[in-house]
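Missing here: one protein chain of the complex. Every other protein chain is in place.
Labels for the chains are A and B, by order of writing; each one numbers its residues from 1.
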Amino acid sequence: MPIEINWQLLMPELVIALTLIIVLIFDMFDSISKTILGWLTIVGAGIALWVSIQMQQAGTVGTQFNDMFKVDSFSLFFNIIFLISTILVALISLSYLGKDDRKQGPYYLLILLATLGMMLMAAGNELIVVFLGLELMSLSLYVLAGYFRDNPVSSEAGMKYLLLGAFASAFFLYGIALIYGGAGTTSIPGIASNLTAESQSPLLLGGMFLLIVGFGFKVAIVPFHQWAPDVYEGAPTTIAAFISAGPKAAGFAAFLRIFMEALPAMQSQWGDVIILLAMLTMTVGNVIAIAQTNIKRMLAYSSIAHAGYVLIGLAAANNEGISSVMLYLLVYCVMNIGAFGAVILAKTTDGECLTISDYAGLGFRKPLLGLFMTLMLLSLAGFPPTAGFVGKFYIFKSAVQAGHTWLVIIGAINTAISAFYYLRVVVTMYMREPEEELEFSPYPSTLVVGLILAVIGVLFIGILPSLLLNSVQNSVL
Amino acid sequence: MLIDYLPILLLGLFAVLFAGINLALTHILGPKRPTRAKLSVYESGVQPVGDARQRFTIRFDLIAMLFIIFDIEVVFLYPWAVVFRKFSETSGLFILVEMLVFIGILFLGYIYAWKKGGLTWD
Partner (left out) sequence: MGLEYYLILSALLFTTGVIGVLIRRNAIIIFMCIELMLNAANLAFVAISRHLGETTGQVFVFFVMTVAAAEVAIGLAIIVSVFKHRQTVNVDEVNSLKG
């Protein structure tokens, strides 16, 4: 049996793997300044992003490694989402980590490993590959969440994430085992073809629900969301931004791949569950977010609510639904990293401003910070002409086309609720007088560059969505 | 089906009885003249010092973790070795290089752990 490898198909993954090895080697030598590791990460991810965009435009399709690894417009589009998130997070991390050299190397290594895991999840055409990608991503994130070992809160966030994440992985794995028993294979196209042929066994049904539980934990869907606020609050803010963006997109990518490609025959069973979860997730996320006083916890509940909006698109389960989910995830990643970036920017000499009342009067005293924060929050709330509006619009449109009008009405009510707590921060920034004078640190230039990129992205997609839409609509499964 | 396993059961029974009877016989027949030296823990002739049940330093956990990681990777060598012959005619060199890349990355990780002081005491 001769083995043939099409290296071109694997280019984005290979570039990331190579960057990883280079960063690893550079980190070994004490004589090399560790500040370049972050830049290396950005350059590597940038090259991979460029390659992915080229391949996506060219419509590259192919499978590799005995059909275990599938490159198509869908996986390439998700690669673009992951790599944009990685670049933005690396940019906002450059100044965040401080001068301590020992902290730099492993941090970027783990970010690259997590990115590679996400790319494997999106391209996995076999449940083994999806599982390995998921674990590669999750294991790196557990360490990153607890990265500031000297800080008890960060360690605690790491432990909570680890215990609940590993618990979820076990559910996911058992679900795969049952599906393997029911369908006789773990290959995604294989499951799809076996399913139509034979009657559905209880093993498959059980496996499917366990997969939903596993995914639900990973992307923080209510009722599996409890870890998210604690982890976002305790983890380093850059990592909270990272966890809320790329891994969520990767979870949904694998979710789409498995449920739309392998289990479409069982849509009558999972469709209603998804609708129910979408309603619960949006409502619980938004209602609890109102009560939050810590901005990181508020953003955590907001990101739970956003997972709910994405589920609306999943419930639609048609081509419009898939493309709107992909567009929404791209938009969501950019604006959420932007929002967390603005939180990092609001840094006093004592540390970060974490309670919302700390933001009083910031809008005028720190105009640039006020502008960034306002734009990101408006986009998260879904006001035109920002990207958040475009994303929500297409999600709701696809759900109406699929006949889920009630779901859209609940989504719209939730958008109104969410506007309340997002705008409250904006109002605090511009209309309130500060209770005490806070000493602010100067803006780090790399962080500002990262935020400007996020702002450009949010406004660009918001004003000219058509440029992106064509590419998204060609990328459905 | 199950009757086929009868010899194994008999062997097991025989082993238990043989060992049990011998232990009981020595216990009954053997003369007992205990001295201090005889009752002490046997540690290859060395004088025992202190209790074995003591806490030992947490630094061992790093070594243990590194051991687990590098130990478990060997598991992939076995299936690879099993199928190697099947592929050796057509693309033996390729899958040999593939495994070398795998080992190489592991080795890089080992050097990284070493360089970062994972193997030094203190």
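Details
Just so we're on the same page, contacts are C-beta pairs under 8 Å (C-beta built on N, C-alpha and C of every residue); 3 or more make two chains touch, one makes a residue touch a chain.
Predicted model only: the values in this text are computed from it and were never measured.
Note on the undisplayed chain: of the listed residues A:Glu233, A:Glu320 or A:Asp358, the one touching it is A:Glu233.
The hidden chain makes contact, of the residues A:Met55, A:Ile81 or A:Ala157, with A:Ala157. Touching the missing chain, out of B:Leu6, B:Val41 or B:Ile72, is residue B:Ile72.
Across A:Leu178, A:Val325 or A:Val476, the single residue that touches the chain missing here is A:Leu178. Seen across the whole complex, the unshown chain contacts subunit A at 128, 131-132, 135, 139, 142-143, 146, 149, 152-153, 155-160, 162-163, 166-167, 169-171, 173-174, 176-178, 180-181, 184-186, 203, 229-230, 233-234, 288, 291-292, 294, 297. Counting over the whole complex, subunit B has residues 58, 61, 65-66, 68-69, 71-73, 75-76, 79 touching the chain that is not drawn.
Following the convention adopted for this analysis, only the chains that are shown with their structure count from here on.
For subunit A in complex with subunit B, the residues that touch the partner chain are 1-3, 21, 24-25, 27-28.
Those residues of subunit B lying in contact with subunit A across their complex are 86-87, 90-91, 94-95, 105, 108-109, 111-112, 115-116.
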